[in-house]
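Here the complex is missing a single protein chain, while all its other protein chains stay put.
Here the chain labels run A, B, C, D, E, F, G, H and I in written order, and each chain numbers its own residues starting at 1.
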Amino acid sequence: MLETFANPHPHRDYLIEHVAREFTSLCPKTGQPDFGTVTVRYVAAELCVELKSLKLYLQQFRNRGIFYEDITNVILNDLVSTCRPRWMQVRTRWTVRGGMRSVITAEHGEPPGIVR
Amino acid sequence: MLETFANPHPHRDYLIEHVAREFTSLCPKTGQPDFGTVTVRYVAAELCVELKSLKLYLQQFRNRGIFYEDITNVILNDLVSTCRPRWMQVRTRWTVRGGMRSVITAEHGEPPGIVR
Amino acid sequence: MLETFANPHPHRDYLIEHVAREFTSLCPKTGQPDFGTVTVRYVAAELCVELKSLKLYLQQFRNRGIFYEDITNVILNDLVSTCRPRWMQVRTRWTVRGGMRSVITAEHGEPPGIVR
Amino acid sequence: MLETFANPHPHRDYLIEHVAREFTSLCPKTGQPDFGTVTVRYVAAELCVELKSLKLYLQQFRNRGIFYEDITNVILNDLVSTCRPRWMQVRTRWTVRGGMRSVITAEHGEPPGIVR
Amino acid sequence: MLETFANPHPHRDYLIEHVAREFTSLCPKTGQPDFGTVTVRYVAAELCVELKSLKLYLQQFRNRGIFYEDITNVILNDLVSTCRPRWMQVRTRWTVRGGMRSVITAEHGEPPGIVR
Amino acid sequence: MLETFANPHPHRDYLIEHVAREFTSLCPKTGQPDFGTVTVRYVAAELCVELKSLKLYLQQFRNRGIFYEDITNVILNDLVSTCRPRWMQVRTRWTVRGGMRSVITAEHGEPPGIVR
Amino acid sequence: MLETFANPHPHRDYLIEHVAREFTSLCPKTGQPDFGTVTVRYVAAELCVELKSLKLYLQQFRNRGIFYEDITNVILNDLVSTCRPRWMQVRTRWTVRGGMRSVITAEHGEPPGIVR
Amino acid sequence: MLETFANPHPHRDYLIEHVAREFTSLCPKTGQPDFGTVTVRYVAAELCVELKSLKLYLQQFRNRGIFYEDITNVILNDLVSTCRPRWMQVRTRWTVRGGMRSVITAEHGEPPGIVR
Amino acid sequence: MLETFANPHPHRDYLIEHVAREFTSLCPKTGQPDFGTVTVRYVAAELCVELKSLKLYLQQFRNRGIFYEDITNVILNDLVSTCRPRWMQVRTRWTVRGGMRSVITAEHGEPPGIVR
Partner (left out) sequence: MLETFANPHPHRDYLIEHVAREFTSLCPKTGQPDFGTVTVRYVAAELCVELKSLKLYLQQFRNRGIFYEDITNVILNDLVSTCRPRWMQVRTRWTVRGGMRSVITAEHGEPPGIVR
């Protein structure tokens, strides 16, 4: 489902960040909806993630039961296998549950100098 | 009381953060209630902290008299002995007392690269 | 438990507001702690509410199970019967539960002109 | 699905507000998810809205296609017919679509003095 | 260009607000671009403004030279003649020019009670 | 120095607001610079204030010694005698001097309904 | 100690506001320092309050023990007897004590139309 | 179109930042307008970018269809070839599209010590 | 006057921060009051600073004339000689004087790894 396009400036390490503020999935334990923000930051190699397909990809989790820790790594794995970036980070921030909010951050590859 | 579950992605160092904004304990000197926020950040090894048990664990301090400096280290010690993380940080932020607010931060282990 | 002192300026309608940001009680259904802010606004007649006794009065709810709607009216009733104000308003604002936050507002008497 | 409980203080006009920040439905035109906040404010007569049932009621719209203007009035109608309040207001605030954000506000009954 | 749809709840006065944060036109004096936010608030009679056509209508000003005071009234006139609302307000807020920012507000009709 | 242009929509009462955030004059007592924000709000009759001439007019105070209370009324008088509005308000907000900040507000005429 | 100067525009009702953010006095019970903000808003008749003398007047409370409710009315009384305003309001906002912050508001006279 | 002027202090590495908050271009896919902020940060060698020409240069994109990733690198390339800086960074931040906002960051050269 | 207690966790480097937002002293030149915030951050060795004695210690400066630069170092010296920390930082932030605000930061010892 995720689509890519050719990196228009492949000879330069530059940083791309997409923030999806309207993410929702289900809690696998209670079936209750979870709400959060998904931030994808990466330095592309040959391929960039196409924005609309990213939106549709993230919508697939709408009615799927999956834990915070797991979903963050699953999104990272799916994106890495699709666009093979030099470096990528996925961060999910979740709204309050039981008086607690959570943030999960996973990375693939060594961060280039542009990532400070 | 603290429960754990198996880290679903043990081969990757990723960062987990839980922020409990509704923490309260008692001042051991005056018996007056203290209010604060407890932030737990860690990189798991084999085990992750189960969220609901973390909530219940933190509620145990509700009617217990304990100093800021002590409670921060006690929470860190309890969590470390339960889930044996690669790295963990506990930070407590307290509301104003006598015109002063306090923040205590304690860590266990060396912070991996994902912690910047 | 609530104490009062003589209004030092009884011939003028003036507005007094106390905001207790560290309020906690228990949910009567689940036994889980609730957290909120209690705002008391009033125009005194002969008596003012003594601040320290107000703090201690509010602490009494710490381990008591009581619903949002009820507690707001109970606090208003207790304060009104203690200091007989010209007008009084009690507002409770609660932290997020199940993705929802609540605010309850109850008043006693007709608001004088100073209350705009 | 909506449940009620007996108003514990029926002889006083007081204001109840519930803000559900995690609301989502579907756009009936495009099938794309909409995200928003639903605020319910009311002065109860004999019955109050039970919070958990309100949460579950609002979750029913998760996979239902309905326009902003319609959903606001539908929620108001459902709540009014369930708890017969003296006055009720429903406001929905929606996230940005096509560079625009929307807010819809509908009311039932004449606002009592407590609503300023 | 502006399109309408039948008001789904014509028997109730309710308030609709659309905020377009990405508005741009040209200064008729200097030809330089102006940037602003357009807020439309109205109580519909028989017809509601269709959102996508509102977006396209506002984009028509992108390369048109027109003064702040004029554009606000022109938008109001166009919308009123299209959807014949019970009441409508158009407000434009402009970014800083020469160290000054401007806000223009125009209304059509008497505001109903829902507009407080 | 102040210039005007013909009100393009003289048959409707609409509200115009200009906020000049970069105002400076001198304290007549100490010769030290004062800094503030000048907000002009008005409902035009036949004439509107031209923005660039308003900017230049306000710059005239740059090296002039004048008190807060006086300057607010002087600006109002000058603008009123130039454009004869249905209603006008001038508000000046000043930065901190001696630990105090000041706000002065003066009006001309009765506020029409559009001013709420 | 409070000084006045002749109102430069006595024929117009205009609003003057001074906000002293650096106010401190002592608690008469404990001797501990209190900290707050004092806001004076008034419509002058013949006399305006001179700013520097207002600053020095407020500094007099630095080492004086006086309750919140009392000090607000004392400041109002002193200012009213010095400058005989058409209307005056004094509001004091206090920093947190025992988890509570307080705001006291007292007025003299009927608010003119400029006070909305 | 971009103009330069001689760096007035060429013997010192110092940091220059210009933030254009009113940038707009077109989406090459849909023809719809995009809105964003362009931040240029650089350490000059012999030449500085003239501000007004930078404004006019950025306005050229107003009716041009170009992707986020491309435009960021194009602006960087144009500026680098015009003023040959020791180091330069271009960052574009875009408003929400499809519930997502994006930030693209590209650099030329090694950042000197002044860039921390 | 400053009191200490035994560090309850001396075998771990952890960070303690106290922020006193209600600090006041006198300007030695003009005798006018200064207002500021004092932040103390430290990693304890054997001894921790007792909070109430810290509050009383800081109140000693209330009627003492001392410059910003001096007071910051004096507080640091007094605290270091009392509790002999591994590392300590004192930062004072002052409110606006003559249109300028100041911040002074002094440290003792090398910052351990916990201080990032």
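Methods note: a residue touches a chain if its C-beta (ideal position, glycine included) is under 8 Å from a C-beta of that chain, and two chains touch if they have at least 3 such contacts.
Keep in mind the model is a prediction, meaning the values are calculated, not measured.
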Per the definition of touch given earlier, which of I:Thr24, I:Gln59 or I:Thr72 contacts the omitted chain? I:Thr72
On subunit I, where is the contact patch with the chain that was removed from view? 67, 69-70, 72-73, 96-108
Name, in rising order, the residues on subunit F that touch the hidden chain in the full complex. 21-22, 24, 32-33, 35, 59, 62-63, 95
On subunit H, where is the contact patch with the chain that was removed from view? 7-9, 12, 14-22, 44, 48, 51-52, 54-55, 114
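One rule holds for everything that comes next: only the chains that are shown with their structure count from here on.
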Averaging over Cα atoms per chain, report the distance between subunit B and subunit H in Å. 43
Scan subunit F for residues touching two or more other chains and write them down. 96, 99
Chain pairs that touch, all of them, please. A-B, A-C, A-D, A-H, B-C, B-G, B-I, C-D, C-G, D-E, D-H, E-F, E-H, F-G, F-I, G-I
